[in-house]
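See structure below.
== subunit A ==
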Amino acid sequence: MTAPVLSVSDLVVSAGPKFDIVRGVSFDIAPGEILGLVGESGCGKSMTSLAAMGLLPSGIRVSGGSIQLNGTDIIRLAPHQRVQRGCGRMAMVFQEPMTSLNPVLRIGEQIQEAVRVHDRAASPPARARELLDMVRIPDATHQLRAYPHELSGGMRQRVMIAIALACRPAVLIADEPTTALDVTVQRQVLGLIRELCDSLDMGVLFITHDLGVVAQLADRVAVMYAGGLVETGDVVPLFAAPRHPYTAGLMACLPDPNSDDPMLATIPGSAPRPNEIKQGCPFAPRCSRVDDICRRGAVPITFNDSGQAARCHFPLTCEAPE
Partner candidate 1 sequence: MTAHLISLTRQFAMRPLTTLGAAFLVLVVLSAVFAPLIAPFPPDAIDPVNRLLPPGGAHLMGTDHFGRDTFSRVVYGARLALLIGVGVVSFSLASGVPIGVLSALYPRLGRVLMRMVDVLMSFPSLLLALGLIVILGQGVFNAILAIGLIYLTTTARIVYGVALRLRAEPYVEAARSMGAGTWWVVTRHILPNMISPLMVQASFVFAFAQLGAAALDFLGLGAPPDVPSWGNMLAESRIYITRASWLLLWPGMMIVLTAFSLNLVGDWLRDRMDPRFRDVVRK
Partner candidate 2 sequence: MSELVLDIRNLRKVYRVKRGGQNREIRAVDDISLAVRPGETLGIVGESGCGKSSLARAIMGLTRADEGEVLLNGTNLLTLDRHALARARLHIRMVFQDPYASLDPRRSVGDSVAEAGDIHGIFKDRAERAQRVGEALDRVGLGARFADRFPHELSGGQRQRVGIARAILPEPKLVIADEPVSALDVSIQAQVLNLLGELKARLGLTLMFISHDLSVVAKISDRVAVLYMGRVVEIAPARPLFRDPRHPYTALLIQAIPRPDPSTRITGAIDPDEPPSRFARLEGCPFNDRCPRRTALCATDAPALREIEPQRFVSCHHA
Partner candidate 3 sequence: MTFERVIGSVAFAALLASPISAQTLRYATVSEPPSLDIQMGTATLASTIGQHMFETLYAFDASAKPQPFLATGETISDDEKTITITLRDGVTFHDGSAMSAEDVVASLERWSEFGSRGKLLGLESAEATGPLEVTLTLSAPNGAWKSMMAYPNGGPVIYPAEVASAAGGDAISPENYIGTGPYKFGEIRPNRYVELVRFDDYAKVDAPLDGESGGREALFEKLQFIPVPDVGTRMSGVQAGDYDYAEYISGDLYGLVKDDPSVQVKISAAPIFGLMFMNSEAGPLKDNYALRRAILASLNMEQALQVSVGEPELFKADGAFFPEGNVWYNEAGTDAYSEGDADKARALATEAGYDGTPIKLLVSTNYKEHFDQATVFTRQLADAGINVQMVVVDWATLLTLRGQPTEWDMFMTHHGAIPDPVLLTVMNDSYPGWWKSDEKHALAEKFTGTSDLETREAAWADIQSLIYEQVPVVKVGNVYSFDIASPGLTTPWDGAPAFPHFWGASK
């Protein structure tokens, strides 16, 4: 197994005293691997990614754990400090392609700006064109002179990826990069990310709420609920046999047009807000397998044979005999 490029362990992000948004998250990403971090809104997945990028909003800070990029602890370093210390090879693509580009600067300027920061040897215009080619934007020379508002959402997201690639990242964080796009366009952008991940051998942390996207794109999956990871594992076994009741519930919720059952499975209730989380398993109030023990103390992580980890007292056993 190759060494992870990004290693997050026991990350805690707080918005104030006794107000933890991310509660002890750990994961590793290997080069050329896409880790799908999946969870519902407010579960802390975006804060995890922003913490990793050093872009937490003011008032929110990392209060525990470590984040290592190629073995260097980069916690609490803002991106420009990482560049100064030579560990800046991490980039991020955001959810909203419409607002994530500066409206008054041409595409070319915005890409070249990133090139200048990271790649002093390269000629910015040439490199910018190269980057646009990499993200398969046709007619690159012309598009470099375009303003963001002249491009479609899908194109903008490609530009965002081009900007991210400017630092030749070891790790690319993509925070719901396709949520705002139409499905047909989403498919194209996902394909691009897969290809770049493979060809550039980068680690990708792909954050999404969409299990379908994770299933088709990610190599490994981490499921997040109420600020903590509930389950991690390789994509194939995890989707074949989720171990955490929450993961299983989520999958069941997805409408399957091929099923004849008019009703969908549901998870009763809704996810707690960070300040409402009580002792014990945060999923306990909604869990069908809940027992007294779930409401007390820390929940242990259990592993199965295929390395699938779940933080549950009563993980679902595979139907297949062990």
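The set was built so that all candidates are chains of the complex that A comes from, given by their letters.
As a working rule, contacts are C-beta pairs under 8 Å (C-beta built on N, C-alpha and C of every residue); 3 or more make two chains touch, one makes a residue touch a chain; residues count from 1.
The structure presented is a predicted model; accordingly, all values stated were derived computationally and were not measured.
Looking at 1, 2 or 3, the chain of this complex that touches subunit A is the one numbered 2. Remark: subunit A residues 40-41, 136-138, 152, 154-155, 158, 182-188, 190-192, 194-196, 198, 209-217, 235-236, 239-240, 249-258, 262-268, 270-271 touch candidate 2 in the complex.
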